[in-house]
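What follows is part of the complex, with its chains left where they were.
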Amino acid sequence: MDKKQIKSIIESLIFASDAPIPINKIREIIDSPDRKTLMGLIAELMEEYQTMDRGFSLREVAGGYQFRTKPECSEWVRQLKKGIPLKLSQAALETLAIIAYKQPVTRSEIEYIRGVDVGGILRSLVDKKLIRILGKKEVPGRPLIYGTSKRFLEVFALKDLSSLPTLQEVEEL
Amino acid sequence: MPYNVKLKVFEGPLDLLLHLIKKNEVDIYDIPIASITAQYLEYLDLMKTLNLDIAGEFLVMAATLMHIKSKMLLPPSEYEREELEGEEDPRAELVRRLIEYQRFKDTADKLMSHEILNRDVFTRGIANGASEENQKDLNEISIIELIEAFKRVLKEEPPGKFFYIAIEKMSVNDKITEIIEKMKHTGNIVFQSLFTGIGDKHEVIITFLALLELIRLKVVRVIQATPFGTIRICPINLMDS
């Protein structure tokens, strides 16, 4: 197979997958190029879509690759979808941010930072699949510990947890 | 004359304090505690006047503020001064918490400025037919869903099925007899099997005590061939006893 062909197969796989497709999954299916070459080809594709002025582009999210519509088109696509976009209250968002940076974290640790009870909020974040229960902490009382989910990465278009923006120092209020 | 009160909703006492510090344009590392405390309490009063529920956390913070204030007002005694040598500012803990909280507030805002799925960007449309028969992808089932399923099952249990059992507290002696009887039938028994089907903590304890007693009386021997392997209980000349 030539490069062009491989690239079009990669595209078809990413396109056909229901969820972000990890590079290893692509390699399982087309085993010819080595990992490094494959990554290079995907990078080329991403570059092409970025410059091509199409309605969607190729993105790296949640440990895989996925086509997503471009933000410039959001106004129109929203009309098509009509679904309610994810609604998060300020309280839920703050809680989510704390969990993202402090995971694995217990409820009482979150409450110490926020200064308020977070019971209902945790429940709703679990229901929205943005966070998940990781297990129990090995301390007396064995409280549940929480972390963010793969869905969290998908929703906030993050490659992985290390691509979270760095927690900034507060310089001035 | 009617007047409008614009009451900002605060996420909690820390949020309110940050607001007051910003409003007064004071240095967070050198909070004028008396005046900030006064304004904080004023706000709580306003909430009371408006018949708003004041969450317990706001009251706890009020107490904390007043405690800090008193610590800063009272000149330490000679004795305390020595004690206080090298001790930190009474406000330090609060300042740390405020700064930590502010960092996460900023981060939360930053998260919202990301390209958010189904708000700014969308994935390829997938026909709804794909999820046939309410089947759930195993990779997507959370523990919570497992628990919800269990709760559903418990709830669905027809009420007629419940019956009461008079709880009869078993004695260690009863249990000893039961274990010996069991061994007469089957010879060796697996340790775990002593506990299967026991729903009640009392009986678990009784069973264990009975086993200890049997070992002490040298009626049984406990064998484990490999570490973490199956624990077996073997009778010692059971027939003679």
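Per-chain numbering from 1; labels A and B assigned in written order.
Throughout what follows, contacts are C-beta pairs under 8 Å (C-beta built on N, C-alpha and C of every residue); 3 or more make two chains touch, one makes a residue touch a chain.
Just so it is clear, the model here is predicted, and its values are computed rather than measured.
Counting every protein chain in the structure file, not just the single copies shown, gives the formula A x2, B x1.
Heads up, the rule we're going with is that only the chains that are shown with their structure count from here on.
One finds 27 Å separating the Cα centroids of subunit A and subunit B.
Within the complex formed with subunit B, the residues of subunit A that make contact are 15, 18, 59, 66-71, 74, 77-78, 81, 83, 85-86, 88, 90-91, 93-94, 96-98, 100-101, 112-117, 126-127, 129, 132-133, 149, 154-158, 165, 167-170, 173.
Residue ranges of subunit B in contact with subunit A, taken from their complex: 11-15, 18, 21-22, 28, 55, 57, 61, 97, 99-108, 110-112, 114-124, 126, 130, 140, 142-144.
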